[in-house]
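Here is subunit A:
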Amino acid sequence: ATLDEIKASGTIRIAVANEIPYGYVDPNGEALGAGPDVAKHIVEQLGIENIEWVTTNFSSLIPGLQADRFDMVAAEMAILPERCAQVIYSEPNSSYGEGLLVPAGNPKNIHAYADFAENPDLKVAIMAGADQLEMMQALGVPEANLVTIASNADAISTVSTGRADAYAATSLTATGLASQGSGVEVAGEFVDPVIDGNEVRSWGGFVFAEGSTDLRDAVNEVLAEFKQTEDWAAILTGYGFSQADVDGSSHRTTAELCAAE
Partner candidate 1 sequence: MTDPIIKFDKVGKSYGSLKVLDGLDFEVKRGEKVTIIGPSGSGKSTVLRVLMTLETINDGVVYVGNEPLWHEQRSGALVPAGEEHLRKMRRQLGMVFQQFNLFPHMTVRRNIAEAPVKVLGLSRQDANQRAEELLEMVGLADQAHKYPHQLSGGQQQRVGIARALAMRPKVMLFDEPTSALDPELVGEVLNVIARLASEHDLTMLLVTHEMRFAREVSDRVCFFDKGQMKEQGTPDELFTAPREQRTRDFLKAVLNG
Partner candidate 2 sequence: MLFGIEWDTSSELAFAWSILPILLIGLWVTIQATVLGFVVALVLGLVLAVLKGAPSRFVSWPANVLCEFIRDTPLLIQLFFLYYVLPEYGLVLPAFMTGALALGLQYSAYTSEVYRAGLQAIGRDQREAARALNFPSAHTFTHVLLPQAIPRIIPAMGNYLVSIMKDVPVLSVVTVLEMLNVAKIIGDRTFDYMVPLSMVGGLYLIMTLVASAGVRLLDTRLPKQGLPLK
(Lines give C-alpha, C1' and ligand atoms only; values in the text may rest on other atoms or scores of the structure.)
Protein backbone atom coordinates (compact mmCIF):
# COMPACT_ATOMS: atom_id res chain seq x y z
CA ALA A 1 0.00 0.00 0.00
CA THR A 2 1.11 3.58 -0.43
CA LEU A 3 2.02 5.82 2.46
CA ASP A 4 -1.11 7.87 1.97
CA GLU A 5 -3.33 4.84 2.13
CA ILE A 6 -1.66 3.70 5.32
CA LYS A 7 -1.93 7.10 6.91
CA ALA A 8 -5.59 7.26 5.95
CA SER A 9 -6.34 3.94 7.59
CA GLY A 10 -4.07 4.68 10.54
CA THR A 11 -2.72 1.13 10.67
CA ILE A 12 0.39 -0.39 9.18
CA ARG A 13 0.81 -4.18 8.92
CA ILE A 14 4.35 -5.30 9.69
CA ALA A 15 5.56 -8.90 9.40
CA VAL A 16 8.15 -10.76 11.41
CA ALA A 17 9.37 -14.32 10.97
CA ASN A 18 9.71 -15.30 14.59
CA GLU A 19 13.47 -15.15 14.59
CA ILE A 20 15.19 -14.15 17.77
CA PRO A 21 16.75 -11.52 17.87
CA TYR A 22 15.81 -10.04 14.47
CA GLY A 23 12.08 -9.95 14.85
CA TYR A 24 9.67 -12.03 16.91
CA VAL A 25 6.49 -11.93 18.92
CA ASP A 26 6.51 -12.99 22.54
CA PRO A 27 3.66 -15.04 24.02
CA ASN A 28 1.91 -11.85 25.11
CA GLY A 29 1.72 -10.68 21.52
CA GLU A 30 4.41 -8.04 21.99
CA ALA A 31 6.72 -7.63 18.99
CA LEU A 32 10.39 -7.50 19.84
CA GLY A 33 13.77 -7.62 18.11
CA ALA A 34 16.11 -5.35 16.23
CA GLY A 35 13.66 -4.91 13.35
CA PRO A 36 10.44 -4.30 15.31
CA ASP A 37 12.02 -1.96 17.88
CA VAL A 38 13.45 0.27 15.18
CA ALA A 39 10.25 -0.02 13.16
CA LYS A 40 8.18 1.13 16.14
CA HIS A 41 10.24 4.32 16.36
CA ILE A 42 9.99 4.98 12.61
CA VAL A 43 6.25 4.38 12.50
CA GLU A 44 5.76 6.80 15.35
CA GLN A 45 7.81 9.41 13.52
CA LEU A 46 5.72 8.89 10.40
CA GLY A 47 2.60 9.65 12.40
CA ILE A 48 0.95 6.27 11.95
CA GLU A 49 -1.08 5.31 14.99
CA ASN A 50 -1.34 1.54 14.97
CA ILE A 51 0.85 -1.39 14.09
CA GLU A 52 -0.69 -4.74 13.27
CA TRP A 53 1.99 -7.38 13.81
CA VAL A 54 1.89 -10.43 11.55
CA THR A 55 3.92 -13.54 12.25
CA THR A 56 4.72 -15.75 9.32
CA ASN A 57 7.26 -18.25 8.09
CA PHE A 58 10.45 -16.76 6.75
CA SER A 59 9.78 -18.17 3.30
CA SER A 60 6.37 -16.48 3.25
CA LEU A 61 7.73 -12.96 3.83
CA ILE A 62 8.32 -12.03 0.19
CA PRO A 63 5.24 -13.80 -1.16
CA GLY A 64 3.25 -12.11 1.61
CA LEU A 65 4.46 -8.66 0.57
CA GLN A 66 3.66 -9.43 -3.02
CA ALA A 67 0.21 -10.63 -2.05
CA ASP A 68 -0.36 -7.47 0.01
CA ARG A 69 -0.81 -9.45 3.23
CA PHE A 70 1.33 -6.82 5.00
CA ASP A 71 2.95 -3.50 4.15
CA MET A 72 6.42 -3.96 5.53
CA VAL A 73 8.77 -6.65 6.79
CA ALA A 74 10.85 -6.01 9.90
CA ALA A 75 12.87 -9.22 9.98
CA GLU A 76 16.35 -7.87 9.17
CA MET A 77 16.09 -9.80 5.95
CA ALA A 78 19.42 -9.82 4.12
CA ILE A 79 19.64 -7.55 1.11
CA LEU A 80 20.41 -9.78 -1.88
CA PRO A 81 20.34 -9.01 -5.61
CA GLU A 82 17.80 -11.76 -6.47
CA ARG A 83 15.47 -10.48 -3.73
CA CYS A 84 15.86 -6.91 -5.00
CA ALA A 85 14.29 -8.17 -8.23
CA GLN A 86 11.13 -9.11 -6.34
CA VAL A 87 10.77 -6.47 -3.64
CA ILE A 88 12.35 -3.16 -2.55
CA TYR A 89 14.56 -2.55 0.50
CA SER A 90 15.24 0.30 2.86
CA GLU A 91 18.85 1.24 3.57
CA PRO A 92 20.56 -1.32 5.87
CA ASN A 93 19.43 -1.31 9.50
CA SER A 94 21.94 -3.89 10.68
CA SER A 95 24.74 -6.15 9.61
CA TYR A 96 25.64 -9.58 10.85
CA GLY A 97 27.96 -12.48 10.16
CA GLU A 98 27.37 -16.19 9.93
CA GLY A 99 27.41 -18.89 12.60
CA LEU A 100 26.65 -22.57 13.24
CA LEU A 101 24.57 -24.30 15.85
CA VAL A 102 25.93 -27.76 16.70
CA PRO A 103 25.20 -30.44 19.31
CA ALA A 104 26.84 -29.85 22.69
CA GLY A 105 30.52 -30.71 22.56
CA ASN A 106 30.55 -30.36 18.79
CA PRO A 107 31.05 -34.12 18.26
CA LYS A 108 31.59 -33.86 14.51
CA ASN A 109 34.14 -31.10 14.96
CA ILE A 110 32.50 -28.64 12.55
CA HIS A 111 33.85 -25.10 12.30
CA ALA A 112 32.98 -23.81 8.83
CA TYR A 113 30.30 -23.97 6.14
CA ALA A 114 32.98 -25.37 3.85
CA ASP A 115 33.19 -28.49 6.06
CA PHE A 116 29.87 -29.64 4.56
CA ALA A 117 31.29 -29.46 1.06
CA GLU A 118 34.38 -31.41 2.06
CA ASN A 119 32.71 -34.14 4.11
CA PRO A 120 29.72 -35.61 2.21
CA ASP A 121 28.54 -37.50 5.33
CA LEU A 122 27.54 -34.30 7.14
CA LYS A 123 24.02 -32.99 6.97
CA VAL A 124 23.29 -29.33 7.52
CA ALA A 125 19.94 -27.77 8.31
CA ILE A 126 18.89 -24.46 6.78
CA MET A 127 15.66 -22.53 7.02
CA ALA A 128 13.32 -22.45 4.04
CA GLY A 129 13.84 -19.23 2.10
CA ALA A 130 16.96 -18.15 3.99
CA ASP A 131 20.12 -17.03 2.16
CA GLN A 132 22.29 -19.78 3.67
CA LEU A 133 20.94 -21.89 0.80
CA GLU A 134 22.74 -19.77 -1.78
CA MET A 135 25.94 -19.88 0.29
CA MET A 136 25.83 -23.67 0.55
CA GLN A 137 25.14 -23.96 -3.16
CA ALA A 138 28.04 -21.64 -3.95
CA LEU A 139 30.32 -23.72 -1.72
CA GLY A 140 29.24 -26.88 -3.52
CA VAL A 141 27.38 -28.63 -0.69
CA PRO A 142 25.34 -31.49 -2.19
CA GLU A 143 21.59 -30.81 -2.21
CA ALA A 144 20.86 -34.18 -0.60
CA ASN A 145 22.73 -33.10 2.55
CA LEU A 146 20.54 -30.03 3.08
CA VAL A 147 17.67 -30.42 5.54
CA THR A 148 15.16 -27.63 5.01
CA ILE A 149 13.29 -26.68 8.18
CA ALA A 150 10.33 -24.32 8.31
CA SER A 151 11.42 -22.08 11.16
CA ASN A 152 14.22 -21.37 13.62
CA ALA A 153 12.17 -22.96 16.35
CA ASP A 154 12.75 -26.37 14.81
CA ALA A 155 16.52 -25.97 14.74
CA ILE A 156 17.27 -26.99 18.32
CA SER A 157 15.36 -30.23 18.03
CA THR A 158 16.75 -30.94 14.57
CA VAL A 159 20.32 -30.54 15.74
CA SER A 160 20.09 -32.02 19.22
CA THR A 161 18.39 -35.18 17.93
CA GLY A 162 20.99 -35.61 15.20
CA ARG A 163 18.51 -35.23 12.34
CA ALA A 164 21.10 -32.76 11.06
CA ASP A 165 24.67 -32.31 12.23
CA ALA A 166 24.46 -28.54 12.39
CA TYR A 167 22.20 -25.62 11.67
CA ALA A 168 23.59 -22.85 9.49
CA ALA A 169 22.27 -19.41 10.36
CA THR A 170 23.51 -15.97 11.24
CA SER A 171 25.75 -15.77 14.29
CA LEU A 172 23.06 -13.95 16.26
CA THR A 173 20.44 -16.58 15.54
CA ALA A 174 22.86 -19.32 16.50
CA THR A 175 23.75 -17.60 19.76
CA GLY A 176 20.11 -16.98 20.59
CA LEU A 177 19.18 -20.59 19.98
CA ALA A 178 22.17 -21.90 21.95
CA SER A 179 21.04 -19.92 24.98
CA GLN A 180 17.51 -21.32 24.70
CA GLY A 181 18.08 -25.01 24.38
CA SER A 182 20.16 -27.48 26.24
CA GLY A 183 22.11 -29.96 24.18
CA VAL A 184 23.21 -27.40 21.61
CA GLU A 185 25.98 -24.82 21.40
CA VAL A 186 27.52 -22.37 18.97
CA ALA A 187 30.41 -23.87 17.00
CA GLY A 188 33.62 -22.35 18.36
CA GLU A 189 36.50 -21.06 16.24
CA PHE A 190 34.03 -20.34 13.49
CA VAL A 191 35.62 -19.59 10.12
CA ASP A 192 33.61 -17.08 8.11
CA PRO A 193 32.64 -18.48 4.74
CA VAL A 194 34.50 -16.96 1.82
CA ILE A 195 32.54 -16.75 -1.38
CA ASP A 196 33.94 -15.26 -4.59
CA GLY A 197 36.88 -14.01 -2.56
CA ASN A 198 34.74 -12.06 -0.07
CA GLU A 199 34.02 -12.91 3.53
CA VAL A 200 30.33 -13.23 3.94
CA ARG A 201 28.58 -10.53 5.84
CA SER A 202 24.92 -9.76 5.47
CA TRP A 203 23.12 -6.44 5.67
CA GLY A 204 19.53 -6.53 6.83
CA GLY A 205 16.89 -3.94 6.05
CA PHE A 206 13.15 -3.36 5.98
CA VAL A 207 11.36 -4.76 2.97
CA PHE A 208 8.41 -3.44 0.98
CA ALA A 209 6.36 -4.42 -2.03
CA GLU A 210 7.31 -3.04 -5.45
CA GLY A 211 4.59 -0.40 -5.38
CA SER A 212 5.48 1.08 -1.99
CA THR A 213 8.37 3.36 -3.04
CA ASP A 214 6.98 6.38 -1.21
CA LEU A 215 6.66 4.41 1.99
CA ARG A 216 10.19 3.08 1.55
CA ASP A 217 11.53 6.60 0.96
CA ALA A 218 9.78 7.95 4.04
CA VAL A 219 11.19 5.10 6.12
CA ASN A 220 14.69 5.75 4.76
CA GLU A 221 14.45 9.35 5.76
CA VAL A 222 13.53 8.62 9.36
CA LEU A 223 15.95 5.69 9.57
CA ALA A 224 18.92 7.80 8.45
CA GLU A 225 18.23 10.28 11.24
CA PHE A 226 17.60 7.61 13.84
CA LYS A 227 20.87 5.84 13.01
CA GLN A 228 22.72 8.90 14.15
CA THR A 229 21.38 8.48 17.69
CA GLU A 230 22.56 6.47 20.66
CA ASP A 231 19.06 5.07 21.05
CA TRP A 232 19.40 3.22 17.80
CA ALA A 233 22.76 1.67 18.67
CA ALA A 234 21.38 0.71 22.09
CA ILE A 235 18.53 -1.22 20.48
CA LEU A 236 20.95 -3.28 18.40
CA THR A 237 23.52 -3.97 21.08
CA GLY A 238 20.66 -4.73 23.46
CA TYR A 239 19.76 -7.67 21.22
CA GLY A 240 23.33 -8.97 21.12
CA PHE A 241 24.72 -7.22 18.03
CA SER A 242 28.44 -6.49 18.41
CA GLN A 243 29.91 -3.03 17.89
CA ALA A 244 31.39 -4.37 14.65
CA ASP A 245 27.90 -5.31 13.51
CA VAL A 246 26.58 -1.87 14.43
CA ASP A 247 29.39 -0.01 12.65
CA GLY A 248 29.32 -2.38 9.70
CA SER A 249 25.72 -1.53 8.94
CA SER A 250 26.82 1.75 7.35
CA HIS A 251 29.56 0.27 5.18
CA ARG A 252 27.28 -0.60 2.28
CA THR A 253 24.28 1.04 0.64
CA THR A 254 21.28 -0.87 -0.58
CA ALA A 255 22.03 0.19 -4.13
CA GLU A 256 25.48 -1.41 -3.91
CA LEU A 257 24.13 -4.60 -2.37
CA CYS A 258 21.41 -4.94 -4.98
CA ALA A 259 23.81 -4.37 -7.81
CA ALA A 260 26.40 -6.86 -6.55
CA GLU A 261 27.04 -9.94 -8.62
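Regarding selection, all candidates are chains of the complex that A comes from, given by their letters.
In the analysis below, a residue touches a chain if its C-beta (ideal position, glycine included) is under 8 Å from a C-beta of that chain, and two chains touch if they have at least 3 such contacts; residues count from 1.
Predicted model, so just to flag it, every value in this text is computed and none were measured.
Among the chains 1 or 2 offered as candidates, the one in contact with subunit A in this complex is candidate 2.
Subunit A contributes residues 59, 62-63, 66, 86, 128-129, 133, 137, 143-144, 147-150, 154, 157-158, 160-163 to its touches with candidate 2 in the complex.
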